[in-house]
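Here is the structure we will look at, set down as structure tokens.
Heads up, one of the protein chains got dropped from this complex, but the rest are sitting where they should.
Chain lettering (A, B and C) follows the sequence in which the chains are written, and residue indices restart at 1 in each chain.
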Amino acid sequence: MAQITMIEAITMAHAWELEHDPSVVLLGEDIGINGGVFRATAGLQQRFGSERVQDTPLAEGMIAGMCVGMAAQGLKPVAEIQFMGFIYPAIDQIVNHMSRMRNRTRGRMSCPVVIRTPHGGGIRSPEHHSESVEALFAHIPGIRVVCPSTPARAYGLLLAAIRDPDPVLFLEPVRIYRYAKQEVANDGKALPLDVCFLLREGTDVTIVTWGAMTVETLKAATQLAAEGISAEVIDLATISPIDSEAILESVARTGRLVIVHEAARNCGVGAEIAAIVAEQGLYDLQAPIQRVTGYDTVMPYFKLEHDYLPSVARIVDAVHATFVD
Amino acid sequence: MAQITMIEAITMAHAWELEHDPSVVLLGEDIGINGGVFRATAGLQQRFGSERVQDTPLAEGMIAGMCVGMAAQGLKPVAEIQFMGFIYPAIDQIVNHMSRMRNRTRGRMSCPVVIRTPHGGGIRSPEHHSESVEALFAHIPGIRVVCPSTPARAYGLLLAAIRDPDPVLFLEPVRIYRYAKQEVANDGKALPLDVCFLLREGTDVTIVTWGAMTVETLKAATQLAAEGISAEVIDLATISPIDSEAILESVARTGRLVIVHEAARNCGVGAEIAAIVAEQGLYDLQAPIQRVTGYDTVMPYFKLEHDYLPSVARIVDAVHATFVD
Amino acid sequence: MKAVAEFKIHYVQMLDPSGQPVADLPAFAHSRDELVKMYRMMVLARTFDTKAVNLQRTGKLGTYPSCLGHEATHVGAGAALRPEDSFAPVYREIGTQYWRGVRMVETLTYWGGDERGNDFSGPKHDFPWSVPIASQTLHAAGAAMAFKIRREPRCALAYVGDGGTSEGAFYEAINLAGARKLPVVFLVVNNRWAISVPIEQQTACATLAQKAIAAGIPGVQVDGNDIIAVRDTLEQALARGRRGEGPTVVEALTYRLSDHTTADDATRYRQEAEVKAAWKIEPLIRTRAFMAATIGWTDADEQLLKTECAQQVEAAVQEFLAMPKQSSDSMFDYVFANQPVRLTVQKALARRYSGKGSH
Partner (left out) sequence: MKAVAEFKIHYVQMLDPSGQPVADLPAFAHSRDELVKMYRMMVLARTFDTKAVNLQRTGKLGTYPSCLGHEATHVGAGAALRPEDSFAPVYREIGTQYWRGVRMVETLTYWGGDERGNDFSGPKHDFPWSVPIASQTLHAAGAAMAFKIRREPRCALAYVGDGGTSEGAFYEAINLAGARKLPVVFLVVNNRWAISVPIEQQTACATLAQKAIAAGIPGVQVDGNDIIAVRDTLEQALARGRRGEGPTVVEALTYRLSDHTTADDATRYRQEAEVKAAWKIEPLIRTRAFMAATIGWTDADEQLLKTECAQQVEAAVQEFLAMPKQSSDSMFDYVFANQPVRLTVQKALARRYSGKGSH
């Protein structure tokens, strides 16, 4: 078993599913011979042909709308939106059709679609290339939002997303596409959706995060451990629906909650997690909840992006704050 | 001073501003001779001509993109999106340009645009006509989200929105367009943005809501008063940015918080309010926060819409729950 | 200057407004059965339509968009489609749907505010009603892509209105369909109005068929009040699609004789004279005249047909009125196939308050 990066794991999952399910069709801008701007589909068109792995004209609303039509007629489209900042033209189709086709037709038609898109910043990209607007989609009923944090989870969760009978928005954290390699068995085994993953056990504070921010969070946890603070780190993985049981259970044990995400704070997914605990776990809280998030500003162009992204220092300080108040 | 409905107050505010600011231009589908499907612009094209009050071709992305261009060249466009369910094609322009033009150009250009759109359900409308997705826009930096709850507030807040140097999404609660009449002076006086309004003073519980849900909430407060529970009712009015100071101050006095909104619960604006209090007002809370919201389902087609919308009974029960736990 | 590309848009008419043939007619126009079947469906659609408007007036339906004046286009398209083709409607096209097996009670259920109206008992592979203007054009293109990938000789058909041709989605759909040679037909119903906006305000184009040129595909204009021309033109376009020769844009010229919907009042924005003139060229008159001249359709036939249609409609209305409401559970049961815990919890909550309304 080779050590592979997240992007390679994603390619591998695609290949597995293309091979085992003839109804799977990949589509997107530059995903064919070019293999995608991040190489997520490298070699797949060569291997599976230009109908199963399709380059599309340049139109995201079209991609999403095509997915609705293809899925309603029995295919399982897996679409790539080149960057999350370009998903906006697709929102109409995602909200008004894809995520509610099952509901609108009382189950007669459905949309087993996966929309994959790079998520977040930190790699010196041009304007509009560093968005992390998962909250917009988490608010939409009828679509799941998933974000892996390691190669293995990318492989297993992408398989799960493709096999799921409903639409899934699959967010790929660009900062860690090639961050660390991991052994990933190409066994076609999916990981479960709708549950989070425990990345590190702890007893003093629960830190919930997802995607690329797991890196800074785990670093913070290590740093905290050195000071004698035992942090439990939870990777949300499925951002919507949230596995609130697991979070509440952890907070019940630790008594403290810090939420870390890259997106803007206002009405971010962190707010929902805080709200769930303030409703159902209030009496477990020994200190105010802390959110460490992007600011309520436009993600700055890259010279300042590391001033925007939550840092290890901010996470550590937020945990400290839960011990002060 | 005549008693007028909210929709009449909106027309009046438009007329005032068209008369006093030559840079104001109204545009939208069917807003001209037809006066808008809800009659918000009735008579205005006849009075101000078809350039100041323009019918557009049928394309919401176009409307928003035109607003960006017009505003960047010195006009103050006020656009109507016919229903909030049709705002999705406009999101790309709103997020990627309108709300960040000032930031992207370091203030060289800006977008003093108002986008008005009917908000919410409850009037037996067709599919996609009853959306209340304010949370999507509240998450976007650089745009304000405002929602009035009475004719007078509609008049004053719409004037404020048009005069604001930055974009404002102005949500008009359809259920109360013609719900109650009120005396509104046509004096061109704007109300402040970024602050909430105290609708009813109380000492035992704070209920925060906005738009049409103020009606059910005030009814619930009356009912609760009869039982001896004194509820303070806050109308958020500016949904983003949230006036957290006012909410925290109220909760500090009452010790209990219930949030009521029509939109789906998951990652709704209620989550942000709960999160703010769980962070900055935790020690004031004598009971878990309660959210009374739409369910995490597609807004049902109208036969069941009243099973979806938060009811007085649900609000009352939620308040009771803050006294039980 | 060198001309590097040239285009022509043609107009097809077979019956003039008085029912006189003005071109060679296709075979089906010589078949009594086919003519009666088509005419019957037009009369049924119109009978249903009148009834539905009345039901709205008495509070039994919500907002309802009439199909008055569009019957030749809708039924002609229905007749041109094969059962295995896939059809993406907007919100008026009952004439097409009924031909394909959708039941009238389903239409009533839908406009009565109940999602079950989209669960057609008829063609399971037809798309539900689509209110967000022009969005359905992409669904048809997607369906066509599925047919193409699976090598099925099927074609998709999407409707779009004159107003709908201003939405970017429409152009994205036709451009993609052209680029990938998809088996799909885009039927632009130019009824001259998009609510209160007349076609002249919608676009500077002389025809909507010429929008096809922007996709590099054929576009043709047809008299949308002439069911023979509509059916024949669409049969050809659909056959092209099924043969793998690519997409077509067909513009059907017709007129919205009604208000936009029951929530609209067209007298606010359009002239009585225009509507009066349009009544002179509406589709039923000429079909009936043609049938009288060619297959001896009599007043008695007409009367019998009308009675039958009225009875059928009435039966559908009764079935509709007797239908029990969905339970509040139904809000939750179709959001996902695999219901998340959160929804199960909310479903129980909703049950507790169900029927108590918002007060």
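One rule holds in what follows: a contact is a pair of C-beta atoms (placed from the backbone, for glycine too) under 8 Å apart; a residue touches a chain by one contact, two chains touch by 3 or more.
Computed from a predicted structure; not experimentally measured.
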Shown chains that the omitted chain touches within the full complex: A, B, C
Sole residue of A:P151, A:P167, A:G202 or A:P300 that reaches the chain not shown, by the stated touch rule: A:P300
Listed residues A:G85, A:P151 or A:G268, member touching the removed chain: A:G85
Residue of C:Y171, C:Y255 or C:Y269 touching the missing chain in the full complex: C:Y171
Sites on chain B contacted by the missing partner chain, in the whole complex: 25, 51-52, 56-57, 59, 61-62, 64-75, 77, 89, 92-93, 96-97, 101-110, 141-142, 144, 164-166, 194, 241-242, 244-245
Chain not shown, touching residues in chain A: 29-30, 32-35, 37, 55, 57-59, 61-62, 85-86, 88-89, 122, 124-129, 216, 219, 265-266, 295-298, 300-314
Touching residues (missing chain, whole complex) on chain C: 1-12, 165-172, 175-176, 178-179, 181, 201-207, 209-211, 213-217, 221, 246
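Throughout what follows, only the chains that are shown with their structure count from here on.
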Most distant chain from chain C, judged by the mean position of its C-alpha atoms: A
Computed distance of Cα centres, chain C from chain A, in Å: 40
Between chain B and chain A, distance of the C-alpha-averaged centres to the nearest whole Å: 30
Where chain B touches two or more other chains, by residue: 61, 85, 88-89, 127-128, 266, 296-298
Multi-partner residues of chain C (each touching 2 or more other chains): 115, 132, 168-169, 330, 335, 342-343
